[in-house]
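Missing here is one protein chain; the remaining ones are kept as they sit in the complex.
Take a look at chain A:
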Amino acid sequence: MNNLLIFPVILPLIAGLIFILLPKQIRLQRLLAIITLAIVTGISILIMNQVSANGTQTLQLGGWQAPFGIGLVADMFAILLVLTTSVVAFCCILFSFQTIGRNRENHYFHSLFLFLITGVNGSFLTGDLFNLYVFFEVLLLASYVLVSLGGQKKQLRETMKYVIINILSSAFFLIGIAYMYRVTGTLNLAHISVRIAESGQDGFITTVAILFLLVFGIKAGLFLFYWLPGSYSAPPAAISAVFAALLTKVGIYAIIRMFTLIFYHEPEVTHLFIGILAALTLILGGIGAVGYWDINKILTYNVIIGTGFILAGIAAFTESGTLGSIYYLINDMIVKSLIFLIGGVIIYLTGTSNLKEMSGLIRNHPYLGWMFFIAALSLIGIPPLGGFIGKIFITRGAFEAGYFWLGAIGLIVSLMILYSIFKIFMNAFWGETIISEDEEKGTTKGVMIPIVFLTVLTIGLGLGAELINGYVELAVDGLLNPQMYIDAVFGGNEIP
C-alpha cells in the first residue's frame, strides 16, 4: 500500500475541476497548471525511487484487497512512462501559453489538458481491465474536445472521423472485456494472468488476445492508423504534440502490458502477429512520410513509424528487444513532442505547412534550426542521442529472435525517416531566406524554453543512458517476469 500512487491521477483531475470554476482567471490557471504538473513530476520521481528500492508499489483503493477492489499498480515500466508523461505535458503546456490563443484558453483548454493527463496517467497506473477502459474514455473524451476546440472546418471534419472510429474501438474493447470476464471470471489484470496461467491459453483466449490487439492497435496506430494523419494534423501544435507524444503511447502501453502480463503463453501466434503488423506499419508509415510535402503530414507519419518500431521490439520478446522498446518508447515521447513543437513553430513563423513555400529559416532562427537537426538525428537513431540505444537494442532483439525480416525492415525504414525529416530540414531551414524577420507571422519569443528543455532531455537520454539503465533494466525484468507483478498485487494474500 502506497498512497502516493493516487496523486499522478488525482492532482490533474482536481486542478482541472478547479479551472472550470475559475473560467476568467487565465493567469491563475496557467500558474496552477504548471505547479500541478511540476508536483506530479516530483511525485513520479519519488515513486520511481521507491519502486527501484522496494519493488513494485501498489495501492488497493478503499482498502479492498485484490482482486475484489480496483487497484493501482506502479511497476517500473508504468512509473517511467508516468514520469515521461508529466515532463512532456509540462513542456507542452509551457509552449501552449504563447501559441494556443486566448480564445481556446477561455474555452477550458487548461481543464481539458489536465483531464487528458489524468486519463493518460490513470491508464498507465491502473491494475484493472475495466478501469483501463474507463481511463481510456477519460483521455479520449478530453482528446475529442481538444481536437475540435476552435471549431474550424478542418477540425470538425477530422474530429467526426476520430470520434466515430474511437467509439467503435471502445465498443470492441468492451466486447473483449466481456469475453475475458466470461472466461476468467475476474477483471484484475494480475488475477486474469494467474487464471490463464492455470487453465492454459487455448484457442479461444488467443482469439480474445487478437481482439484486444486490434482494439489497442487502433488506439496506438498499429497498422489500423488510417484515422491518425488527419486528426493529428488538425489541432494546433501544442495539442498535436501532446497527442503525438502521449495518446498513441497509451495504446502501445496497453499492448505491451497485455502481451507480457497476460497473453504471453503463445508467442509464436500472438507475438508473430504483432511482428507482422509492426512490419506493415513501418513500411506504410515510411511510404507516407516520404510521400508528403506537408510538415504536419510528414510528422504524423513519423508517429506511426515510431509505433512500428516499439512493437517490433515487443514482437521479438527477448531481453534486448524489450529493453530497446522501453528506451525507444521513452525517447519517442520526448522527441516526438519536441519535433512537433518545432514543426509548430515553423508553421507559426511562415504561416503555411507546405514545404515548397518556405526556405532559409536558419538565417534568422539558427537555434531553432540546429535543435531541429538534433531532434531529427535523435529520431533517426544517430549516436550518441536518445534514439540510438532504443533502435540498436530493438534491431538486436529482432535478430536474436530470428525475425531477420523485421530487423531489416526497421533499418530500411530508418532511411525513410532520414529522408523525410531531412526533407523538412533542407526545405525549411536551408536555401535562400525568402521571408525576413518583419514578414514573419509570429515570433519565437517564449516558445524556446520548452524546446530547449526537450532537446537537452533527448541528448541527456543518449549520453546519460548509463544513469537510467538501472531503472530500465528493472522495467524489463518486470515485463519478462509476470510473477513479480502478480506477487506485488496480491502481496502474499491467498489468490482465490
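The working rule: a residue touches a chain if its C-beta (ideal position, glycine included) is under 8 Å from a C-beta of that chain, and two chains touch if they have at least 3 such contacts; residues count from 1.
The criterion applied here is as follows: contacts and distances are computed from a predicted model.
Colleague: Hey, which one's the missing chain according to UniProt: "NADH-quinone oxidoreductase subunit M", "Sarcosine oxidase subunit gamma", "Na(+)/H(+) antiporter subunit C" or "ABC transporter permease"?
Modeller: Its record in UniProt gives the absent chain the protein name "Na(+)/H(+) antiporter subunit C".
Colleague: If I consider the whole complex, including the chain that's not displayed, which of A:Met1, A:Leu22, A:Leu46 or A:Ala171 touches that chain?
Modeller: A:Ala171
Colleague: Which residue from A:Ser111, A:Thr159 or A:Thr281 sits in contact with the chain not drawn here?
Modeller: Answer from the full complex: A:Thr159 touches the omitted chain.
Colleague: For a quick check of understanding: of A:Phe77, A:Phe97, A:Phe113 or A:Tyr144, which residue touches the chain that isn't displayed?
Modeller: In the complete complex, the chain left out is touched by residue A:Tyr144.
Colleague: Taking the full complex into account, find the residue in A:Ile26, A:Leu61 or A:Val134 that is in contact with the omitted chain.
Modeller: Touching the chain that is not displayed is residue A:Val134.
Colleague: Tell me which stretches of chain A touch the chain missing from the display.
Modeller: So the residues of chain A touching the missing chain come out as 130, 134, 137, 141, 144-145, 148, 151, 153-154, 156-161, 163-164, 167-168, 170-171, 174-175, 177-179, 181-182, 187, 230.
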